[in-house]
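With one protein chain removed, the remaining protein chains of the complex are shown where they sit.
Here is chain A:
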Amino acid sequence: MSADRREWPLYEVFVRGKRGLNHVHVGSLHAPDDAMALRHARDVYTRRNEGVSIWVVRADAITASSPDEKDPLFAPNGDKVYRHPTFYEIPENVPHM
């Protein structure tokens, strides 16, 4: 296969919706470069008026935890319920909690 037939790299897309405080992963797409990835994300993932901000990042730039590490990484926190701030009542006049 010649160099001209290379696949475009994969990008992961994060969109902040009108109601969202943070960018949420919405999917992935292919694009030739960063700027075009942003345009593609706009075209593919915000066409129903969902978004006010987009992040794109090359998928190969993401370092992910491995499923093999699941137990050492996450299991130790499974029995530490006292780390949740659930042992007091929220006053009624505090909104959006």
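Convention: a residue touches a chain if its C-beta (ideal position, glycine included) is under 8 Å from a C-beta of that chain, and two chains touch if they have at least 3 such contacts; residues count from 1.
Going forward, contacts and distances are computed from a predicted model.
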| item | value |
| --- | --- |
| Undisplayed chain, where the name is taken from the UniProt record, one of "GTP-binding protein", "ABC transporter permease", "Phenylacetic acid degradation b" or "1,2-phenylacetyl-CoA epoxidase subunit PaaC" | "1,2-phenylacetyl-CoA epoxidase subunit PaaC" |
| Omitted-chain contact residue, chosen from A:Asn49, A:Ser66 or A:Asn93 | A:Asn49 |
| Residue numbers in chain A that touch the chain omitted from display | 4, 8, 16-22, 29-32, 35-36, 39-40, 43-44, 47-50, 52-53, 96 |
